[in-house]
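In this view, the complex is presented without one of its protein chains, the others remaining in place.
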Amino acid sequence: MLTRDSKLQTLTVVLLIGAVFSLATLVARLGAFHIPGNQQGYAPEQPIAFSHRLHAGELLIDCKYCHSGAETSRHAGIPATSVCMNCHSIVTDTLGSIRAEDELAKEEKRTARRMVSGELQKIYDSLALDEEMKTKPGKVPKPIEWIKVHNLPDFVYFNHSAHVSMNVACDRCHGAVETMERVRQVEDLSMGWCVNCHRTVNHTGIAGTPVDASLDCAACHY
Amino acid sequence: MASMPSTIHSPLILGDKNPSDVTNDICASVERGPSLSWWVAISISSSMLLLGLISVAYQIMTGIGTWGLNNTVGWAFDITNFVFWVGIGHAGTLISAVLFLFRQKWRTSVNRAAEAMTIIAVMCAGIFPLIHMGRPWLAHWMAPYPNTRGPLWINFRSPLVWDFFAISTYFTISFVFWYVGMIPDLATLRDRLKAGWRKTTAGFLSLGWNGSFRTWLHYETVYLLLAGLATPLVLSVHTIVSWDFATSVIPGWHTTLLPPYFVAGAIFSGMSMVLTLMLIARKTMRLEDYITEQHVGAMCKMLIATGGMVAMAYLTEFVTALYSNSPYEQFAFMNRAFGPFSWAYWIMVGCNILSPQILWFKRARSNMLVVFVVTIFINIGMWFERFVIIVTSLHRDYLPSNWTGYSPTWIEIATLVGSFGLFLTLFLMFCRFIPVIAMAEVKGVLSHGRKNQ
Amino acid sequence: MSDNSSKEYWKSLERRSDGVRPLPVAGDEFASVPDAPGGERKGVELRRRDFLAAAGFVLGSATLSGCARAPVEKAIPYLVAPETIVPGRATYYASTCGACSAGCGMVVKNRDGRAIKVEGNAEHPVSHGGLCAVGQASVLGLYDSHRLEHPLQDGQEATWEVVDSEVTHRFDAMRKSGAAVRLLTGTVTSPTKRRVIQAFLKSFPNAKHIEYAMLSTSAICGAHRKTHGQSVVPRYSFDKAAVIVGFDADFLGTWLSPVAFTAGWSKGRRADVDTKNFSYHAQFESRLTVTGGKADRRVAIAPAQLGSVMNRLASLLATRAGVAFGATGDDTDVHAPVIEGLAARLWHARGKSLVVCGSQDVATQIVCNFINHMLGNYGATLDIARPFAEGEASDTGAQELLRELQSGSVDALIIDNVDPVYDLPNGAEFEAAIKQAGLVVSVADRINDTSKLATYVCPDHHYLESWGDVTLGGGFVGFQQPVMRALFDTRSVLESLSIWSASGSHKSDQALVRETWGDQVAWNMAIHDGFARISELRVASATFRNAAVKPIVDAGRPSGQELALVLYPKVAMRDGRHASNPWLHEMPDPITKVVWDNYASIAEDTAGKLGIETGDVVRVTLADGKSPAIELPALVQPAQHDQVVAIALGYGHPESARFKQVGPAWLEGKPTLGDNGLVGTNAAKLLTYRDGTLRLSGEHVSIAKTNRTHSLACTQDYHNIEIPASLVLPGMDRRRPMIQETTLAAYERDGTLPSHGYDAHHKDLGDLWPDDHKYEGYHWGMAIDLTTCTGCSACVVSCQVENNVPVVGRDEVARKRIMHWLRIDRYYSDSEGTTDILHQPVMCQHCDNAPCETVCPVLATAHSEEGLNMQTYNRCVGTRYCANNCPYKVRRFNWFDYAHEDTLANMALNPDITVRTRGVMEKCSLCVQRIEEARIEAKKQGIPIADGDIKTACQQSCPAGSIVFGDMNDPKSAVSKLIKSGRHYRMLEETNVKPSVGYLGLVRNRDENEDPTHHG
Partner (left out) sequence: MAERINRLASNRRFLLAIFSSENDILAATADARDRGLSIADVYTPYAVHGLDKAMDLRPSRLPWVCFALGFAGAGFKVWFEFWTSATDWPINVGGKPWNSLPAFFPVTFEVMVLFASLSTVAAFLLGRGLLPGRRAKLASPGVTDNEFALVIEETDATFCLDEVTARLRVMGATSVEERVEQESV
């Protein structure tokens, strides 16, 4: 009898340790836990290593310069490649590497080559441009296939212009994009998150202006 | 003793059994190997179950469209089966709880099986609300739990939510009640069986029961409390099921009569199904001494009583409609009796009202074959009662432009057959593995009606 | 914290291709267009469905792992963004509908580079904002996967260069040799096309342009040539007519320009605006049409009786006018008193009346002209100075061509978008004869029975991709403009003819249209508006030639008690040119409510005599035995003349074979197609030529029952306004008050609808909780005028297009599972020997005390703060409890995944609306997407939404303007005014569900003793 009992005890202890261990592992993972569909933290690698930190953070380019649909349409929009070319027809590489080339050319006593960064080259390739910014004959322009970061389910209707015109700041949903090298989904973009904001602003207003954010299902689902 | 037999003083258990006989007799069916007839029965029932499983799988993969429903008749076989099985599921708790509270000692012979039948029937019933959903994989949305949708909970005003809570509570309580009642018998089994998986299982499940009277004392209290709680529960469940219809706006559904009508109907159908199964079990499992003509007679009387209530409800419906002066309501009932589905209505009346009348006669009550046939009729009639309520009310409601017919597809019929398959399979398993009669309770009433003790 | 840990998952996931068919890109200009319009949403419908279906399955297993991610979606921007397109914002272009020759104005919604919805142009001088079902549905023709994507040479893919060079070469040779060139077209309503054709043919010494149409106007043109010297179809103004008489002319349903006529007709029937000028409408017709259904007095006549009835009317009027007319008509006819009363009314309304006739017989049309002339209607309600159309005065051109072809004397045949093999009675002869022609060039958008015979098939643009113009009559011309880039390598027929012309000048269709009009129109304005007013096309010289008038001798056969055949165009299918459009096949016929079939309509008595029931297949044979018999199911039709067998044209089209795949495939599923592998049966074989015109009616037929049956899919099982007498308690009303009607006389006197037993103790039940839901902002509501609703079903299709409502197929409809959010209930009402037809559009009534909401366990349906009954598809678990508890049965359940497999057709989906998955409930949302769009725009501008800013899709399409939507809280809104009307009622008001949709009772211009509610 005694031996059986002690066997049982050992088993209990082992099981208990196992349970505690699993629980500990689970708790550690809890921080990374995502309900399916919750893509918080999603930061896919993009075809071009475009830095929002540089453009929006350092150069202080307004969000709506590139994402011009935000004010007028439901989609903020990904800028057309031609929008990049507004600047990058002139700016082809970082100041550092151009200077380096200038100095190198000076040392080697030759004219400085035109420097084109690898990432920017992808833009030119997309438009089928050669080094002279002229259309390369025989090459087909191909748009850049960005990876969508902020995906809402298809059964949700979200309208950027409705929010932007009510002075909802971009970072309210997108976070401090101007600090991100690569864009990351900061908020979980869940329904609860949307509803809570809609409820809060109905009490607090946005930047002191009272707003009427709808809580009807049909505001987003139809 | 023989000259003046009366229910109160005649023995409940025949054959002058002592507790040991009871143990031997009842455990025998568990201990001896399955008979050929059991194998035949289970192979038939599990084939039915398989057919049901295939049809449900097909339905879930393809869509509810594989049922004969349409835009007007959104429920038919599915909810009919649901209400039918829930109704069947009422007898067990009723026999266990209500009769317990009323100190009806004869219940002890049938309560175990009746409770098992309840649980199995509720399982059969529970399947239908699940598979009738367009997206059953989202059934958990019926439960209020914290989620990413923020403050979106569920609609506590919906009778379906009430139903969800009622059925799950009912199943839980019935199961607990059944299990608690079974602990002493499991202990008996544990102490009788030779070592093996069955002994281990019985040992595991009997929770260390040792027959201590201190435990018995609390046990009796728990049993009484459970009975006390289960009695309003059993009434509430079918009341809530009836509210699925009664709180709607559909003529023929929207009536205050439905709760008592449904409860009476449920008891009626449940009693009838218990009797059907008991009559088979007493014959095949040689339990004539435990389930005596006296038991059958008592249950027949309950059938007459509840059948009378049901008949009363059928009549009242018409009177209410007539009195309501609502043309929609009046039409609903005229349409029930004389419309395209009048055949279903008259099957219902014939089976539920006319057939039990024969049980007024003692000779009929003591003829097991007659009783058996009557219970089969009632089972059929009660299925049709639900069909009539659901389909004939829906198929012709307010706007004549929406009036449609309904006919089941083979998938639906196969699903109904499958639910019977599940019911019978589980019941046969129960008969095979669990003492079908509550030994501990029967032992307590052995002396009942015996003069010398 | 752990953000970076999951990066690896993403790289490894490939984008799911889903078999999305890439959009064909025409041309390779430097990418000023995206390689896929709306690239961000490309193929999104499939993923959505997959996602919804998969989400549930995945949930359980994935919850613990926490690493389940949605598939990677790509965002593909433009290379160079076009200035006018903002992704996600719709642009609207005015154009002219090309679905039939009526020329209704339309506004086309273009979203992310693709046209997704067409709607009526409210400023249009002809259609006044409505658009019929066919027009609404025609947008799907753009995304028809059967369209040719490139030219064909001998059935093989070819380039335009090759085809052009070869065709031009051969035409040049013919110009020199004087070979016979024939151009076969449908009715040409485009001045530019006529000009281009003339220019093209002029260069050939022996060339001829032949026009034909299955539903031709030649009899009208012929009659006017004889009476007025001009081969025209007048412009009819129903709005100016106080008395309207129709003789077999379904002008509200299918005749000539139903949208414009409905708009005009309904203007005279605004009971709330003006009861004094409420028009009187009498209709003499052999079968039951929507027009007859709306008439104040409808008389069922056999085709053979038409002549005598019109003779009688003409003679009565001639007597009053003091003009001679050769006959007196039959004054012993049973209808004589009716005709006499009508003559008096017409005479009283001289110059304010209109008599129209749909007969294909020139002599009959002449008498019709005579009647209108005597009544002084020319110049008042009929305009031949600025006609609706000019046309051929006979239908014999095509037959002459056939003989020419058979004799082998035609060297080149150009067939422009017509299919004579299908739609002419001797199609088989055509098929054989076309092969005799030396060169056959077909300008067809697809391979059909005729174009498959062509050497070269030069696919035309869809009308939404091309430039064009249409004569509208009344001094207007309508313009078509391309509303999106052509999907395929197609070319406008105008351009093709210009290239093949002698000059060989390659002019674009735009240039050609512009050239036609020169300075006559302000081009930019005209294109912006979609129409322009032009200086008069012709100067009237319309003196009436009395000499032409002769009484009708033999207007129709047979004369005895034999059965007469009546072929007719269905409201949805017309002449069958849209037979590839599933929306139109699934639109319930306004009269019979049958979908996906044509049938032989037989009157109740006749069917009884012959022992035929609905669904029996019958064999219909022309008595003269000239044509082979056709077999099709019978339908017993109330209110049809006993001697008539009516069969719809446009069915049995070879193109309909494609619908084999329509509808769910499952164990007990039945096919959408009939035994012949097609939808319906082609009745064109039974058309006959007589006196130079193609006749639709009057032939003597025999009908025989076969032993086969073919069940017809009908959306309605019960047809009578009264419920069965056997199921009603004695003394109770058999009629339920869902449709309330009255007579003009009673309404003028009372100003309200007659009261009925139902509302006596039910009016204004009040609320138990008046303070909880007050609707302080907007409170959306709708009012539908049953007086002007004709049942034409434009709203049904418009709703389907706007809201991505799936097509379910014949079997599903037969199982009563049609998905239309808006249905039109149709009841027959028998009174005093005549049968009235009642139409009632029913959509979700948006009850403030909605029974459906209470019962939903998961809050998938709830009420908005603005009184809308919201349905959240993604929350729905599909218990169907809501649908059961809906007294109106307007909720629609997705019984299956109603497939959207055709990725091209999916481009017509509205990207703002969720495509619903299997197992969820859906229903009318009162076009909440339009409300939300208007709200967002109003909020951006900081102003409230003005009345009329939001038009629901059904409202927009309604030719009669019967549907009004708006804010019930705004006392000045149109809907509020209608709610105050004495005719306003809400359906099933007595249940106190408080619907937000209300109806305006049906008023017929009748004496009170004709009141249909006062009988028995």
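Chains here go by letter, A, B and C, matching the order in which they are written, and residues are numbered from 1 within each.
Rule of thumb we're sticking to: a residue touches a chain if its C-beta (ideal position, glycine included) is under 8 Å from a C-beta of that chain, and two chains touch if they have at least 3 such contacts.
Please read all numbers here as calculations on a predicted model, not as lab measurements.
Note that of B:188, B:330 or B:393, the residue touching the chain absent from this view is B:188.
Screening B:38, B:58 or B:153 against the full complex identifies B:153 as the residue touching the chain left out. Considering the complete assembly, chain C touches the hidden chain via residues 767-769, 772-773, 847-854, 856, 859, 862-865, 994.
Contact residues of chain B toward the unshown chain are 18-20, 23, 144, 150-157, 159, 161-162, 165-166, 169, 172-173, 176-177, 180, 183-184, 187-188, 190-192, 203-222, 225-226, 229-230, 232-233, 236, 240, 243, 439-441, 443-444, 447, 453.
Simple rule for what comes next: only the chains that are shown with their structure count from here on.
Remark: among chain pairs A-C and A-B, A-C carries the greater number of C-beta contacts. Taking the mean of the C-alpha atoms as each chain's centre, chain A and chain B sit 58 Å apart. In terms of their C-alpha centroids, the spacing between chain A and chain C amounts to 47 Å. In chain A, the residues that touch at least two other chains are 35, 37. Each of residues 152 in chain B touches at least two other chains. For chain C in complex with chain B, the touching residues are 56-57, 59-60, 664, 666-668, 716-718, 720-721, 723, 726-729, 732-733, 736, 738, 757-758, 812, 815-818, 823, 825-827, 840, 842, 851, 854-859, 875-881, 883-885, 887-889, 891-897, 917-921, 987-988, 991, 993. Within the complex formed with chain A, the chain B residues making contact are 147-152. The touching residues of chain B, counted against chain C in their complex, run 58, 62-66, 68-72, 74-75, 129, 132-139, 141-142, 152-155, 157-161, 164, 244, 247-250, 322, 327-328, 330-331, 334-335, 338-339, 394, 396-405, 409-411.
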